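Note that one protein chain of the assembly has been removed; the remaining protein chains are unaltered in position.
Order as written gives the chain letters A, B, C, D and E; numbering starts at 1 within each chain.
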Amino acid sequence: MRPSGRKTDQMRKVSFERNVSKHAEGSCLVKFGDTHVLCTASLEEKTPPWLRNSGKGWVTAEYGMLPRATGDRMKREAAAGKQGGRTQEIQRLIGRSLRAVIDLEALGEKQITVDCDVIQADGGTRTAAITGGWIALHDCLKWMEARNMIKLERVLKDHVAAISCGIFAGQSVIDLDYLEDSAAETDANFVMTGSGGIVEVQGTAEGKPFTRDELLGLLDLAAAGTAELVALQKQAIA
Amino acid sequence: MRPSGRKTDQMRKVSFERNVSKHAEGSCLVKFGDTHVLCTASLEEKTPPWLRNSGKGWVTAEYGMLPRATGDRMKREAAAGKQGGRTQEIQRLIGRSLRAVIDLEALGEKQITVDCDVIQADGGTRTAAITGGWIALHDCLKWMEARNMIKLERVLKDHVAAISCGIFAGQSVIDLDYLEDSAAETDANFVMTGSGGIVEVQGTAEGKPFTRDELLGLLDLAAAGTAELVALQKQAIA
Amino acid sequence: MRPSGRKTDQMRKVSFERNVSKHAEGSCLVKFGDTHVLCTASLEEKTPPWLRNSGKGWVTAEYGMLPRATGDRMKREAAAGKQGGRTQEIQRLIGRSLRAVIDLEALGEKQITVDCDVIQADGGTRTAAITGGWIALHDCLKWMEARNMIKLERVLKDHVAAISCGIFAGQSVIDLDYLEDSAAETDANFVMTGSGGIVEVQGTAEGKPFTRDELLGLLDLAAAGTAELVALQKQAIA
Amino acid sequence: MRPSGRKTDQMRKVSFERNVSKHAEGSCLVKFGDTHVLCTASLEEKTPPWLRNSGKGWVTAEYGMLPRATGDRMKREAAAGKQGGRTQEIQRLIGRSLRAVIDLEALGEKQITVDCDVIQADGGTRTAAITGGWIALHDCLKWMEARNMIKLERVLKDHVAAISCGIFAGQSVIDLDYLEDSAAETDANFVMTGSGGIVEVQGTAEGKPFTRDELLGLLDLAAAGTAELVALQKQAIA
Amino acid sequence: MRPSGRKTDQMRKVSFERNVSKHAEGSCLVKFGDTHVLCTASLEEKTPPWLRNSGKGWVTAEYGMLPRATGDRMKREAAAGKQGGRTQEIQRLIGRSLRAVIDLEALGEKQITVDCDVIQADGGTRTAAITGGWIALHDCLKWMEARNMIKLERVLKDHVAAISCGIFAGQSVIDLDYLEDSAAETDANFVMTGSGGIVEVQGTAEGKPFTRDELLGLLDLAAAGTAELVALQKQAIA
Partner (left out) sequence: MRPSGRKTDQMRKVSFERNVSKHAEGSCLVKFGDTHVLCTASLEEKTPPWLRNSGKGWVTAEYGMLPRATGDRMKREAAAGKQGGRTQEIQRLIGRSLRAVIDLEALGEKQITVDCDVIQADGGTRTAAITGGWIALHDCLKWMEARNMIKLERVLKDHVAAISCGIFAGQSVIDLDYLEDSAAETDANFVMTGSGGIVEVQGTAEGKPFTRDELLGLLDLAAAGTAELVALQKQAIA
């Protein structure tokens, strides 16, 4: 029995609220249950130094948590003077995931930064950030298309969505909340495209090692879950 | 004529949404027009080193802006590796303002940290933070009272609220938005209590110096404005 | 009765020693009683990035305290690896105050940095820094005029001086020393020009809130005090 | 055809040189072809704060690269003033992987830090670090057993080894060197135990997304490869 | 011919002004010509962690330069966020030199920090700092003796003084000023005690290597110079 009473293959209620920022070219408040992440996509003319005069653009992501997004207040990273290892790991993952569906040449020499700030955390912040970040990125590209800067369908090649799966109390479950996450034996994050391709798999045994079959079981749950998320993305941008 | 069409003594629409955080002991999403600040109050057992064994508690504040809270994306302070001078100045001001209405001995050896994170900025973020921060602090103290940790009325001595006033296009106006703020000749922030006492005055001539009479004019606008804010706080916590 | 035996409207003995640095284009050792601040003005060809090719120059300030300028030794900020919030707040204030009397276009694309280093502290270091910093800045501009780089009277529009006033033991007093400062109920710093305009007001209730009338009382003390400081500046540069 | 002429399921020559450090309780210079990593295991009495008085110990890892371990000299992280995101990601992975086979209660309140410093890099530094780090950790525990501090077989529950697999030029290959790694379409790292359990899977599509079958193909290569590495570890410690 | 017209064995005018700080237990403004260093000695109850409960005390030094102590303004180290290599090298030298004449056991579990801040630089700041730092340290110990905390003659075993010598324009000269220092072929700093013992020698060939005889020549100049400095110290504290 899951603490939330959900079925093993049942995700939390997912919602996307678009245009939540007056300033950003694209924005989305994504909720996976009590996990709320504000995603904004910002267009900038400058690209990273290594792409200067390459004709290519760049999509990158930054991730942060408000200090009291969590049960206990965490030290503010700006005050601590550095981003922790976990933060850096997550923002690198978000950036790679979003770039997987972008044609950087078609984007041209511009940079889009997707900021994912966790307003409230209850497990699965990175998967919510990727899934909502895609909406913000889409809307930013749409904003650019409206100004004849790009062709949206040439730049954005596919959807991308992410979900966590894990082994909790001996069962494979999807979309772990904090209670499950902190007690799971195995925890895995999957990033998949709209056409079902795998962009990223990260599976970690928290307790005892897992098997090939268990990994496949989690992958199958994730394939169904990300397909559902992509369907919700399609509704949201319709 | 103000860009927003407001009258000189007319504040923007102000609202307080309480209990916006699942985790924090007190929380409030405060809006002054398009300026939105999420305030959470977190109770911690530890106090700063200089208060150990003094019997006194502490109230402090931290301030941050999401990178795309503003028209142009700003560098994330956590990534920059330090909080800027403006951030530090503002969070020191918020902390002082809230402490002005707290009896630290009645609080006892505990610390409350009020985090004020600007979700969207359109001028007046520090005044919104103080005004909304008071609600979050109040709710945290109420949470403590419900657990017999304190007597709310002994710890929280009064309301505190803040408003900016300035001289814009030759006229004294209240609650400047970003367009006014960036063009104002004089910009002043006032922090006042429910009983009308002044906690803090910070007036700066951006262009030519201002006069004694101009300062008084701004102060009178602020006294009316903070009285209105205190009335709204009372409604919000009723 | 003030600890120093001064009358409520009596400032400490103020002196300016010019040309104390062999290297700086302008320099001044300013003393407000036992508060001693060494101010140097350094001319540099470079301006901040946001002014490149604007035709405008810049005046900025940095502030520091020697570790044993105070009663207890403070940690050296260079060793701590960052400037504290108080330091940043003060140096931003000094910079704004000096820029208030400078025509940045008439200065041309140059930067003058006024370093204010507290050799010995006894309250009022920021007001001494502004008042003495004006002398260093004046002398730097005079040095430039002697080399036909600028016209002094076109760049330097007025005097600027600063003084602290506060409510100590129930009375409004001017130019608080450390003993008064640490026990004051209200503490306010005023920056005013030679023509009596107000450049900056920063008033803070340390204990109970203050009233409109108390603020006016402090302002009146400050107006008289800064007029006296401007007269002393005039003597010093004569 | 692989650049090195290896078969798709052929790892590079792997060697372990034990006791390479005069000082460390355990040490191993591990080579996967031209990738050379020096691993030392250091025993310390202190544990992290969150384990104080828990009776449990801790195993952690740090990772670094000498500046000229790579084709182009990289900036020294100590001089840059921080560890990059990649470094932190890798050292977190090494630590988790090694802890997966340690009984922290049986270790008792001690900390072992495994430092993995890349002397020369040619792809696969993290997998070499995990595989060689296990030897250093084993030897440190053996050192402790010789002093009656622990029972080796109670603390060290299994072997752990790691290998990268990827899709290069359309084919699934094992143990990618730098030339392959920088051109691979998919890159995955697998950490597995001596008994064939999976501790960690990290697969990333560098170009187009990969499929369930491709992931399984890589996993099968990795299972064979890590089995071979475990056999080599057994020889090395015999 | 030296730029200053001094003879090869002639030091600049050296002066010590004691008790220049209202707060410090010992203080001295030392001048070697146009090189002016403010030295304060601060007594603190705490010792470094490695001396806790050892019965021994510690003497340490910190060194800094005001940004415009030099011909061109240097970046403020506190703003830069770290002390440069030169600063650290110098403050370690000052600390070692002063500790060479202190009996740390006789001092007892206390720490004295000697801050040496260069107000104006014209070559030889580190030697002036050591020589003047000794006076500040002496006065701090005298302050302690007056409070029956120590016996001065048991703690302070000897004088220590320092001087630079170098080969300038082919000649061995003493006490190089900035013009000489920046053009010297060889630059050496000597720290010696009142009884003529050598505490520290640091000689560096700036251009071509120097010989054994040249080193001896510099040492002989330094021996005479430090003897003179010790005589001046004796006068100063008489």
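Operating definition for what follows: contacts are C-beta pairs under 8 Å (C-beta built on N, C-alpha and C of every residue); 3 or more make two chains touch, one makes a residue touch a chain.
Quick caveat: nothing in here was measured; it's all calculated off a predicted structure.
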item	value
Chains still shown that are in contact with the chain withheld from the display	D, E
Which residue of D:106, D:119 or D:216 touches the chain not shown here	D:119
Absent-chain contact - pick from D:11, D:24 or D:107	D:24
Omitted-chain contact residue, chosen from E:40, E:113 or E:193	E:193
Residue among D:7, D:52 or D:68 that touches the chain left out of view	D:68
Hidden partner chain, residues of subunit D it touches	21-24, 27, 34, 38, 40, 42, 44, 62, 64, 66-71, 73, 76-83, 87, 113, 115, 117, 119-120, 122
On subunit E, residues whose C-beta touches the chain left out of the figure	82, 84-86, 88-89, 91-92, 96, 100, 188, 192-193, 195, 197-205, 208-212, 215-216, 219, 223
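The working rule: only the chains that are shown with their structure count from here on.
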item	value
Farthest-lying chain, centroid of Cα atoms versus that of subunit A	E
Euclidean distance of C-alpha centroids - subunit C vs subunit E, Å	33
Subunit A-subunit E separation of Cα centroids, rounded to whole Å	59
Multi-partner residues of subunit D (at least 2 other chains)	82
Chain-level touch network, classified as line, ring, star, complete or other	line
Which pairs of chains touch, using the document's own definition	A-B, A-D, B-C, C-E
